Structures are given as C-alpha cells and as structure tokens.
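Of the protein chains in this complex, all but one are displayed in their positions.
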Amino acid sequence: MNPLLQRSPLPAVLVIAILTLGLVREAQPILRADTVISPYTTSGQDKLIQAIKAGMLPGLGADLAILRIFSSFYQYSHEREESTRQSLREITYRDFETAQFLDPKFIDMYRLAEGILAYDLRMPLQAVDLLEAGEHHFDQWEIPFMASFIAYDQLHDLKRAVSLAKLAGEKPGVPPLIIGYTSRLMSDNLGLEFAIKYLQERKKALPEGYQHGLEERIRKLKEMQNVTAPKS
Amino acid sequence: MKQLIYFTIQEVLNSRIFRLLLLAPLVLMVVALTFTGLFMLDLGKVFIDTMFASTHLLCFTFLMFLAAPFLARDIDAHFTYILLTLPISRGQYLLGRFIGLCATFLLLIIVLIIVTSLSLELASSIWGSYMATADIGSMVLGIFLIAWQYLSLIAIALFVFSWATGSAEILSFTFLIWLLSWFFPPVLTAMQDSEVAQTIPPFLHVILESCYQLVPHLTGGEIANRLAHGISLQGKEIIYYLIEHTAYATILFTSALILFRRRNL
Partner (left out) sequence: MSAIDIKMLSKCYGKHLVLDNVSMRLEAGKAIGILGENGAGKSTLIKCILKLVYPDAGHVNTTACREEIAYLPEQSYLPESVNGVNMVRFAASFTKTQDEACSALDRVGLRKEAWNQPVRSYSKGMRQRTAIAMMLVRHPRWLILDEPMSGLDAIGRRQMLDLFQNEHQQGCSILMSSHHVADMVRFCDEIIILSAGKVRESITIESRSIDQIERLEQKLTNYARSTE
C-alpha cells in the first residue's frame, strides 16, 4: 500500500477545517452596530454589564426589564415617601434604557415610555429622548408623533416637536391628521411658507382620496399668508 | 462502530434524565404562554424570546447533565476498558459516542420543535394579531441554529474528555467553555458600540478586537433578536454560521482523536 495513504488522515482533516474557517472569516462582511443617537445617562460600563447579564438572550433581557418596569411602577404608584419615589423613578428609567439597549425594536417599551415615563413618572425629556432614539427602527408614525406631542405639550420645545413631527410625517401609512398637526406646528414655528411647502410635498406621497384635506389646509395657509404679507 | 452508535443511543434513551428532558418542552410551553400573557403589544416577540430561552435551557441541560457526565462515566468507571477491548479502534469509539450523543440530541430538538410549533398555534389562536411577528418558520430556524451551536459544544465536551482524568475536569472545563461561549460573543458585539468601547483599555481593546475576528459575527443573541422581530436572516449568513460551527466541531473533534489515540487509560 502506498505509504502516503497509510498515514493518518487526521492532520489533513484538521488543516482543512482550519482553512475552511479562515476562508469563511475572510468572506464574511464585518457587522458593525448601528450608530444610534444615544439618550443614555447610563455609562458604557453599565451597558457592558447589561450585555454580559443578558448573554445570548438580549431579547429576554429586555422582556425582563419591562417586567421590572411594571413592578417598579406599581411600587411607585403606592409609595408616599418622596425620596423613595425619586429612587424608583431612577430605577425605572434605567430599566427603560436597559430594554432599549438590549432590544431597540421592542415596541412595548416605547408604549410604556409614551405613557408612564412621560406623564406618570414625570420624565418627559427622557421619554422624548428614548422615543427619538428608537423611532428609526420602525415604520410606524405613532412613535415619532408621540415624541413630538410630548415635546410640544410637556417640554414646550417647538423646534424639537417640529423635527419629530416631520419624521412622523415621512412614515408610510401616516394619516392626514398627523400631517395637519405637523403643518400647524410648522406654521407656528417656521412660518407659513415653510408649512405650505411641507404640505405640498406630503400631498404628493398621499393617495388621491387623502389629498382633499391637505389641499384645503394649503388653501387656508395661503389665505393667511396673503393677509399677513405687507401690502405693496 | 455502527453497533456502538446504536448502543449509545439505547443507553441515552433509557436514561431517566433524557426521558425528563423529553417531557420538559411541555412544561416550558406552559411557562412561555404564561410569561407572554404579561405583556402588552409585541406578544409574538416575547413568545419567541421565551422559546429560544427554553431551547438554550434544554440544550445546556443536555450538555451538562447528560453528555458530559455520560462521557465522564466512561473514564471514571472504566467502561472504556470494556469498550476499547472490543474490536473497535479508539477513533471509532470516540466517533461512535459522538454520533450517538448527537443523534439523541437531535431527537430532543425535534420534540422541542414539534411542541413549540403547537404552542405557537395555540398562542396565535389566543392573542390573534398581537402574535403577528411570530411565525413558525423563523422559530424553527432559530431553534435549529441554536441547536447547531450546541453540537459544537458537544464536540468540545468530547475534546475535554480526550485528555481529562475524570468527571470533575470534564464537567468543570465543559462548563467553563459554555460560560465563555455564552458571555464572550455578546461582550464582543457590545464592544462595537462606541460608548462601550471607550470604557475598555486600549490594550484589551486590541485583544478583544482580534477575538472578534475569530468568533462568528452572527451570534445566538443576534439570531434570537432578529428572528423574534420577524426579520429574516440572509441565506449567506446562515450558511457561514453553519460552516463556522461545523469547522469548530471538526477541529475540536480531530484534536480529540489525536489526543485520545496516544492517551494512557
């Protein structure tokens, strides 16, 4: 028998396996995390600890964070002592951040942020930050819209409200009501001309059946523009 | 070697712990449905998260309470003396044990897939549109990919077995390697975030970045997250993932064969 064939094939198998691994590594593109606007008040170290704790189940880690939010909020609702309520607010907010870091596409977290974080825990700025950081993961208009509304209603930050409303307006399936809301914000903040231009752009993206409302709104804004323009 | 494979399968099927593991998916299904009911909107995602967690739990239990002790007993109780004096070589012995263990492991996974598919149907009938993001195909794919990772961990247990002197070493080292495979990839992925990277000292950053090149970029965590949200994995990603883990298993198994051939028993 050929002496070469008599040798053990194991080293060859080992070499082939290592080469295969090397070739696959070369062929694969390197995945990088999205650069997301980070609202975190927690440090990078905290995020690392959260990643370690969640291990191979970041989704479950986010789910457990939501359950902790329910639990903390329940305690907060029944607590009278202000210092304890403050601690519970902070704990709850950290759980929101944990949930977003581990699973930024978890919609329940944003629903809770819109409601309890903004209004019950009285942390509207943090709520808007959270919603703004996560809105690009979804095709839903509700998230940027609610962020815009909270920014307008609670923070009285018109500029931020407008930019968030514009984001909402660009989402697919956005109803005319939202576009109308956006244009009102714009006319108050950026002027009538800007609001008219915005509505004309949005009209193009809507089906014909939805355009009537926008056309009506554009007409009214133009009338207002004529009224406020200096007479030559 | 065929005889040893059948014998190994028989041995595992008759063991009490394996029979318990076969019943475990039913319990896990109840837990998953209960857990899912606590949430508001994205119930499909939560349900799939719990199914993947159940898969990890079942696979870990198989690895640490069945596969590793099973191999450890061969050494501790000198069953290798009887097996290796039968007309099979050391290589055939290792391969026979490995294939037997993998066959029973895959049987467990098939049972898990059947039970989880039925429970997904039940959950969809209860919660309707809230389960929109959960589909059977994604769930089965996720379970299969997680299980594939554990096949390479069984090869690791075999590698440890090839040089370890007893059950303490086999169990400790296998657990340690599982621990590394559980925590290390998420750390490496988190390190790609700029805020996290800033907290790591530069020299450690270089080492970790090099390690990042060695481990599969598609980690179990990313698989779980993407599939839970109904985001499909690319065919290329899946193939690379399978090839990588198969390559790890092959490297470890071949190393185990080389070591075991010259080992004094």
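The chains carry the letters A and B, assigned in the order they are written, with residues numbered from 1 in each.
Quick note on the criterion: contacts are C-beta pairs under 8 Å (C-beta built on N, C-alpha and C of every residue); 3 or more make two chains touch, one makes a residue touch a chain.
What you see is a predicted model; the values in this text were computed from it and never measured.
The undisplayed chain touches these shown chains across the complete complex, B.
Considering B:Asn14, B:Ser129, B:Thr165 or B:Gln234, the position touching the chain not shown turns out to be B:Asn14 (whole complex). The missing chain lies against chain B, touching residues 3, 7, 10-12, 14-16, 73, 77-82, 84-88, 262, 264-265.
The working rule: only the chains that are shown with their structure count from here on.
Computed from the mean C-alpha positions, the centre of chain A lies at a distance of 33 Å from the centre of chain B.
Those residues of chain A that touch chain B in the shared complex are 10-11, 13-14, 17-18, 20-21, 24-25, 27-28, 30-33, 35, 38, 40, 43-45, 47-48, 51-52, 54-60, 63, 66-67, 70, 103, 105-108, 111-112. Across the complex, chain A is touched by residues 35, 38-42, 45-46, 48-50, 52-53, 56, 182-183, 185-187, 189-200, 213-214, 217-222, 224-225, 228-229, 240, 243-244, 247-248, 250-251, 254-255, 257-258 of chain B.
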